[in-house]
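Just one protein chain is left out here, and the rest sit where they should.
We call the chains A and B, going by the order they appear; numbering starts again at 1 in every chain.
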Amino acid sequence: MSRVVDHASGTEQAPQLTSAPQQGAAREPGSIRPRTSWANLREALHAEWTKLRTLPGTFWLLSAVAVLTIAISVASEAAVTCPAADCGQDPAKVSLIGVEFGQSVAAILAVLAVCGEYSTGMVRVTFAAMPRRSTVLAAKSLLIAGLTLLAGTIAVLGSLLIGRLVMPGKGFTAAHGYPSLLSLTDGSVLRAAGGSVLYLTLIALLSLGIATLIRESATSIGVVLALLYLSPVIGAVVTNPHWHNRIERYAPMNAGLSIQATRDLAGMPIGPWEGLGVLAAWAAGSLLVGGLALRLRDA
Amino acid sequence: MTSTTTATPYRTGMQSVRDGFTQLLHSEWTKFRTVRGWIIGMVVAVLLTIGFAVLTASGGTIGCGGPNPSDQHTGAACRITPPLGPDGEVVSDSFYFVHQSLSGNGSLIARVTSLTGLHAPAGIMQAGTGTSGMTPGTQPWSKAGIIIKQSDTAGSAYAAMMVTGSNGVRMQYNYTHDVAGAPGAVSASSPRWLRLVRSGDTITGDYSTDGTRWTAVDTVKLPGLPQTVQVGLFAASPDYVVVNQSFGGSSAAGGPTLATGTFDNVAVQGASSGDGWTGDYMGTPRARAGEPEFVTPFKQSGGEFTVTGTGDIAPIRDAGQPIEQGLVGVFAGLIAIAVVAAMFITVEYRRGLIRLTLAASPRRGRVLAAKALVIGVVTFVAGLIAAAVSLPLANHISYNHGEYILPVSALTELRVIAGTAALFAAVAVFALAVGTLLRRSAATVTIVIVAIVLPYILAVASVLPAGASEWLTRLTPAAAFAVQQTLVAYPQVTASYTPAEGYFPLSPWAGFAVLCGYALLALGLAHLRLSRRDA
Partner (left out) sequence: MEAAIEVAGLRKRFGSAQALDGLSFAVRSGQVTGFVGPNGAGKSTTMRVVLGLDAPDSGTALVSGKPYRTLRHPLSHLGSLLDAAALQPSRSARNHLLWLAHSQGLPARRVDEVVEQAGLGSAIRRKAGGYSLGMRQRLGIAAALLGDPPALMLDEPFNGMDPEGIVWMRGFLRSLAAQGRAVLVSSHLMSELQDAADHLVVVGRGKVIADTSVAELIAAASGDRVALRTAARTQAMTVLANAGATVATTGLDTLTINGLTADRVVALLNASAVPFSEVSAHRATLEEAYMELTREAVEFRAAPADDEGAAR
C-alpha cells in the first residue's frame, strides 16, 4: 500500500515546464505549421458554417426574418394614408416598420447559435476542437452577421418594393410631396434601406454577445428583447424632455432605428448615422463583454 | 409434481394516498420553488416593475413660472390642483354666466334663436387684434343654454339644458352626464325652447320647438342642492382640437374658440332675487379670446340676450397624470415572467424530465392544468406585490415632482392593481401554453414578448394611424393593457381618444378577456399536443 502511494507522488516531479514544450514542438508534425490566426479563423469559419447549415432551424429563422419583416411592413403600408400634401408621413419609416418585428427573429437566430451549444453541452466539444475561444466567437459573429445581412437585404428590398406598389394608392403621390417615392436612387432612402439591413445585423451581433455572456437561451432572449422593446415603451411615457431625449439617443432600438428617417432630420434627437453608431457601440460592447467572459469562465 | 410457489405480491407499507389533483399541484409547486433561478426570476419581475416605475416617475419634472428667473419654479410648487366635480373627477368649469339667484322651487325658461362661433385656426391669438383673425364656425360641443347651478364655486353641482354646435339639444348635469334631446341645429327659423324645473333636489329638463308642447329630456337628482341656487343663461365653447397622426405619434393642435348664443322669452318663476341679470366669467377664462377687449360677453336689449363665452363645463383629462403611469414597469416585469413561465415547461423537454413527470402522473391534461395553476398563482402573487408597491410609490414620487395625479375611486385603484396581477398570471399561462406547444424556450419567450409588447409599441409609440392602433389594441394580446386604464372617454368631450393617449378601444375586463382568450386557445392546443404526441 505504501509502495503504491510512493509511486504516485513520484510523478509529481515529471512535468518540467522549461523543457516539455520544446520536446513537444519537435515531435509533433502539426505544430511545425505556422500558427497564423488566419488559418485558425478560416477553419473555425468552416466548422461553424457546417454547424449552422446543418441545423434545420437556421434556414427557417432566416426565412422568418425576411417574411415577417415584409409582412408587418406591408400591413403598415396598407394602413398609413397620406390624405393631403404635408401629411407629415415618412414613407421610408412606414415601409420599414417590419424591422421592429424582424429583429426579434434575428435575435433568436443569434441566441440559439450560442445557447444551443450550452444547453446540450456540445460547447465542450467545440472548445476541445477549437481551444481559441475568441476565434470561435469571431467565426460565429461573422457568420451570423453575414446571414442576417442576407436575410435583412431581402426583407428590406421586399418591403420597399411592395411599398412602391402600394403606397401611391394611399396618397403618397408626387402631388402630396412624394416625387420619388422609396426610390433607392434617393440618397436618404438608400441610407434608410442599407441602414435597416445593418440595423438587423447589429441587433444579431448584440444578441450574440448577450447570449455568450448569459449562456441560457430563454434568459438571453428575454434580456435582449427587454433591452430592445422597453425603451420605446418607457420613452412614450417619460414626460421629462431631458430624459426622453436621453432614451432616444442612447437606447439601442430608438437610436438605431433613427437610420430609417428620411424627413425632418433636423428635429431628431440623434442623427441617422450617429444613431446606428450608438447601436454599433452596444453590439461591440456586448461582444467584448461576452468574449471576455468566454475567455475567463470555465466552459 | 406440481408444487407451485405462490409468492404474495408486494404491497407498499406506505399509507395509500388519494390520486388527487391537490397532490399534483403540490408536486408542481415543489418543482417550481426548488429551482432557485425561477424564484429569483419572480423577484426580478417584481423589482423590475417597481424599479422602472420609480425611475420613470423620478425622471419627470414639472417646471413653471414667468419670464423672470426668480419666478421660475420646478416640482411641487408648480402643481396645479384642478377643481373636482361632485363625482370626484377633474372638471373644467369655465363659461360665461348671466345669472340671478333663485330660492326654493321654481323654473327657468328661455328660447334660443341662434348659436354662432369663432375659432382661431392657427391656435394663437394676438393680443389686441380682437376677433378679426378668427374664423367663423361652431365646435361640435360649443354650447349655449340655461343652467341651474349650486353656487359659483368651480366644480359645484349643476343641471343645464342647451343647444350645441352639432349635437342638437342636450341635457347635461354634474359634468359627466349627458342626455340627448332633439337633434338638429338651431336658427331663427328653427328656435329651441329650453326649460328647467327645480323641485327639491330634482331637476327636470324639457325642450320645445313652439313653447307650448314640451318634451322631457330627463329628470335628474342633484343631491344636497341648497335652498338658494344660481340660475341663468350661459355660453361656453371648448378649445378646438385637431389631431395629426404622423410618425413618432400623434400631435394635437388646437386653439381657443368662442360661442355666442342669442336668447329671448327668458322667464324665471319662483322666489328669484328680482334685481335683474348679472354677467360673470366662471372659472378661469382660459382663452384670451374670451377677454372683454375682444368681445362684449353679455348684451341685453329689450327681451333679447346675447351671451358669448369660452371654456367648457365638462370633465377634462389633461389636468394631471392617470394612476396607471405608475405601472409603466409592468412591461419589464412581464418579460421576466414570460421567461420563467416558458422555462417552467421547456426545461422539462430539454432534459427529458417530462418523461418522469408523465410517468408520475400519466394524465397529461391534469399535469398541464396543475402547471398552469401553479405558475398562474405564483405570478399573480408576484404581480400583486409589484403593482401594489409600484403604483402608490411611483405616483407619490410623481406627485412630489409636481404632477397632479388624477383621482380615482378606491374600487378603480383596486381594479387596476388586481388587473395587473391578473395580467401577470395570464401572460404566464400564455407563455406556459406556448412553451408546451413549441417545446423550445427561445422561440416561446420571443413569441410571448413580441405578441404582448410589440403591438403596444406599434400602437402607442409609432407611426400607425389611430384606426390601426385601435385594431392592434383590440385584437392582439396587448388589448389586455386596457385593464390598467382609468381614463374615461366622454363622448361629450372632443379629444384624441387613442391608445397613445391612454384610451384603449375595449373596456378594461373585455381587453383582459382578449389575452385570456389567447391563453386559453394556446392552452387547448398545448393540451392536444401533449396528449397526442410522444413526450
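In the analysis below, a residue touches a chain if its C-beta (ideal position, glycine included) is under 8 Å from a C-beta of that chain, and two chains touch if they have at least 3 such contacts.
Predicted, not measured: the structure shown is a model, and the values here were computed from it.
Q: Mind pulling the chain A residues that touch the left-out chain?
A: Residues in contact with the chain left out: 1, 3-5, 7-12, 14-15, 17, 20-25, 27-28, 30-31, 33, 35, 39-40, 43-44, 46-51, 54-57, 116-117, 120-132, 215-216, 298-299.
Just so it is clear, only the chains that are shown with their structure count from here on.
Q: Quick one: chain A and chain B, Cα centre-to-centre, how many Å?
A: 39
Q: Taking the complex as given, what residues does chain B use to touch chain A?
A: Result: residues 52, 56, 59-61, 244, 246-247, 249, 321, 325, 328, 331-332, 335-336, 338-339, 342-343, 346, 350, 403, 441-446, 449-450, 453-454, 456-458, 460-465, 467-468, 500 of chain B touch chain A.
Q: Going by the contact rule set out above, which residues of chain A touch chain B in the complex?
A: 76, 79-81, 87-90, 93-94, 97, 100-101, 104-105, 107-108, 111-112, 115, 119, 217-222, 225-226, 229-230, 232-240, 242-243, 261
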